[in-house]
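The other protein chains are all here in position, but one chain of the complex has been omitted.
Chain lettering (A and B) follows the sequence in which the chains are written, and residue indices restart at 1 in each chain.
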Amino acid sequence: MAATYRKERLDRGIKARSDDIFALASYRDLAYLLLPRLLLIGGLLLVPLLEGVLGLYWLNVILIACTIALLALSWDLLASVGLISLGHSLFFGVGSYIAGALNYSLGWSPLLTLPVAMVAGALICTLLIYPILRLRGIYFALITLALPLLFMRVIEATKILGGTEGLSSLSPLPGQPLVLYIVLAAVLVCFFGYRRLIDSDYGLVLRAINDNDRSVMASGINIYHYKAQAVFIAALPATFAGAFLTHHYRIVGMPAFSLEYSILPLTSVIVGGQGSFAGALLGALLLVPVSESLRAFGTLRVVLYSVMLVIFTVGLPEGIFPYIRRKYHQFERPVPVEEGS
Amino acid sequence: MSASSILTVSNLTKRFGGVYAVSDLSFDLNPGEALGIIGPNGSGKTTLVNLITGFVKPERGGRVFFRDRNIIGLMPYDIANLGIARSFQMVRPFTHLPAYKNLVVSLFSPKVRKFKGGKYGDRDEMAIDLLEEVGFERDSFVPYKAAGSLPHGYLKRLELARCLALEPDLLILDELFSGMSMSEIASILPLLEKIQAEGTTLIMVEHRLRELFRIVDRVIVLNFGAKIADGAPDEVMEQDEVKRAYMGIEVEPDA
Partner (left out) sequence: MIVSILIYGLVNSVILILTALGFSLTLGLSRVANFAHGGIYVSSGLVAWLLLRRVGLPYPLALLLTVLISGLLGALIYRLILIRVRGIELSEVIATFAVGVAILEFFRWLGFVTYEFNLPSFIPGRVDIAGVLIDYQRLFIIGVGLVLALLLWFFSHHTKIGLALRGIAQDEYTALTLGIESDWAATLSVALGSSLTAVAAVTILPLGIISINTGYDVLLIALAVAVVGGLESTVGLVVAGIVLGYAMVITSNFVGPQWMMVVYLVAIVLVLAIRPSGILGQFKELEERV
């Protein structure tokens, strides 16, 4: 009689020792923890130097991927507090237009417009969203869906801010590879910053609000203030991304509020895995280049994103990153099933 | 409303659709008292707690005075910061985090920050202190164990600690004893007595009557949202209407 086997999953020795760290036992432990992070930082920082290998076109694609990554990270933070945004283009568009308008009307250089658009944009978006925070999550999703469209229609109707033509001939950003370093720096700061934030005590409050908001309220905490703070903090990279691309393309128009800037980050996070921020980053860095290589398919790409979104939401809600992480931290081995047990 | 009462509930009514969860309820509570609220399932006990603590808004005309201040309409977090803490029946901590980490959230309340002030920096230390108050042995591993691995009795103590972080004047416990074994209850009773001795007013919503009566000296019985009795435990349990509410239809003894 042949023995039957089952698969058993065990934490790798290093992982078992390095959880709940108070002290590292060896350089090997240290390397185990640092390796993924170093790979990420090193890998990303190397990319702009590979212009010769990849060509300017692909460097540009990576630049776009980074801006989408900023949007995805932003989305992930909101999701960690329990706010699911169906219209992230709201933040993107507000940031875009503020930078564009400041540059167009007042002649401010990108050195000024970028930070101002980032902060002012985040403030404006937070104020717009604040009244909705008291309602069930689905209403937040609704508002994020409606507001970008509303802005688009208002711009179209009033013809302000350039109307349907938008504002063009805006100041440019420095060329490659410097510009890529700028956005890469933003991505890395945002990524590690958000992870730090969510792991801190403050982040714990945010996660508690998502998990069990009544208990948090009963502890005397105004959850709406914290949600608003989370919206503000989440908005920053998104408005920055908008302002950044405005100057990169040297034009801002109604497409800044388009569905594409809502669907792409959403799909990136769902595919990569919500909650870890690494998933959001991974998703964006995967999806954008892939979609770029499928450029020949034109609008079919949006169809593909949507289909992927459905498949992952329904079939693999955790996303890809948790799978990778599990492989890194655990190993599987077949173990004979005891008879008669 | 007597001048010295800490809590006055006045004509509180709450309707859900066609059902009256709480029906014209009124009572006073003096500082330092220990009040038990009992009644069969569905009698409105938890709704009453939600009404007092701001999680549910009553129908018009209902008032709740906490130290002469009407707290109806205030948000739960404002009520908590005024001095009313409540526990929840279902305790849902972060299972993978250490027990003391779960308390850190409650240390963010404005009231806690104001009074524990000063060295606000070390929240972890404050959390361990709080856990010690509720019986987690300081020098043991227990405060550092993952909350998911704690026995049920300890989870309830954790919830109690969360309430105590607010240093409340009125502590409302919603079925603290539920799911606890006799020995767990026996070991938590001295803690409750100590809390009461320190001057905190106590309201306990309970099903475990025998254990409850060892702590409280006054009991209000609810049935279908209305108050049907109010007094000392042994007197109240003798009343016909109370017996009928708990037992259902009176059983005629065989002739």
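The rule we apply is simple: a residue touches a chain if its C-beta (ideal position, glycine included) is under 8 Å from a C-beta of that chain, and two chains touch if they have at least 3 such contacts.
On a predicted model such as this, the values are computed, not experimentally measured, just so you know.
Asker: Looking at A:123, A:149, A:188 or A:286, which makes contact with the chain not pictured?
Answerer: Final answer for the missing-chain contact: A:149.
Asker: Taking the entire complex into account, which one of A:47, A:65, A:86 or A:125 touches the absent chain?
Answerer: Selected residue, touching the omitted chain: A:86.
Asker: If I consider the whole complex, including the chain that's not displayed, which of A:54, A:124, A:302 or A:324 touches that chain?
Answerer: Checking the options A:54, A:124, A:302 or A:324, the one contacting the hidden chain is A:302.
Asker: I'm checking contacts with the chain that's been left out. Which of A:10, A:135 or A:178 qualifies?
Answerer: Here the residue in touch with the unshown chain is A:135.
Asker: What is the set of subunit A residues that contact the non-displayed chain in the whole complex?
Answerer: 84, 86, 131-132, 134-139, 141-143, 145-147, 149-150, 153-154, 156-157, 214, 217, 259, 263, 266, 270, 297-300, 302-303, 306-307, 309-310, 313-315, 317
The definition used in the following text is that only the chains that are shown with their structure count from here on.
Asker: Centroid from C-alpha atoms only, then distance subunit A to subunit B, rounded to Å. What do you get?
Answerer: That pair's centroid distance is 42 Å.
Asker: Any idea which subunit A residues touch subunit B in the complex?
Answerer: Touch residues, subunit A against subunit B: 201-202, 204-205, 207-208, 211-212, 214-223.
Asker: Okay, in this complex, where on subunit B does subunit A touch?
Answerer: 53, 55, 75-78, 80-81, 85-86, 88, 92, 94, 97, 101, 104-106, 108-112, 123, 162-163, 165-166
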